[in-house]
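Complex shown without one protein chain; remaining protein chains in place.
Moving on to chain A:
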Amino acid sequence: MASSSSSEVTTVTERRGIPAAVFVDDVQSYLSQSSLDVNSALAFFQERLQQYRVVEMKLMAQQRDLQAKIPDIEKCLDVVATLQAKKGIGEALQADFEVSEGIYSRARIEDTDFVCLWLGANVMLEYSCDEATTLLQKNLENAKASLEVLVADLQFLRDQVTITQVTIPRIYNWDVHQRRARQAVATEEL
């Protein structure tokens, strides 16, 4: 088997704090270049794998949060759009809303140009319907963009996990192979 001149081929060294996995072209040259023995190399890769797993959990939690936030923003946009549509008609909008779990009350919502938006941190601001729609749209776009970046991060991370998961048995097998070869030579010399 021809061994390549460099034993590490990485196109990206890291992505947003996530180190790229070392790809080993040739186990022998990797071990001599890094001057690691087999067990240290294996331990290093195992530890890397653990670190990747921790980051994966964190990213997946962030992904779940964003995935819950997006439909919420879409619902708000729906309500504001409905209020705006009702404006010209002159009829008040009647709605049943939840006061407490299982308990609903009726509300009459007159024509209005203003809505209040909950901004978080116990803050609620009044906006005109148009401003509210613009703000909600912007939040929705930001959330979707963040989600896209997050998904790309996760993909990158999972690639690094796969690379490491392949490297570990390769080094292990190379070691087994070496031991068998040494044994064969030893028994020949007897």
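Rule of thumb we're sticking to: contacts are C-beta pairs under 8 Å (C-beta built on N, C-alpha and C of every residue); 3 or more make two chains touch, one makes a residue touch a chain; residues count from 1.
The rule is short, and it goes like this: contacts and distances are computed from a predicted model.
**Q** Name the omitted chain as UniProt records it, choosing among "Prefoldin subunit 4", "Mediator of RNA polymerase II transcription subunit 21", "Gamma-secretase subunit PEN-2" or "Centromere protein K".
**A** "Prefoldin subunit 4"
**Q** Touching the left-out chain: which of A:Leu42, A:Val79 or A:Leu135?
**A** A:Val79
**Q** Just the residue numbers, please: which parts of chain A touch the chain that's not shown?
**A** The missing chain touches chain A at positions 1, 9, 23, 25-26, 75-76, 78-79, 82, 93-98, 104, 107, 155, 158-159, 162-163, 165-166, 169-170, 173-174, 176-177.
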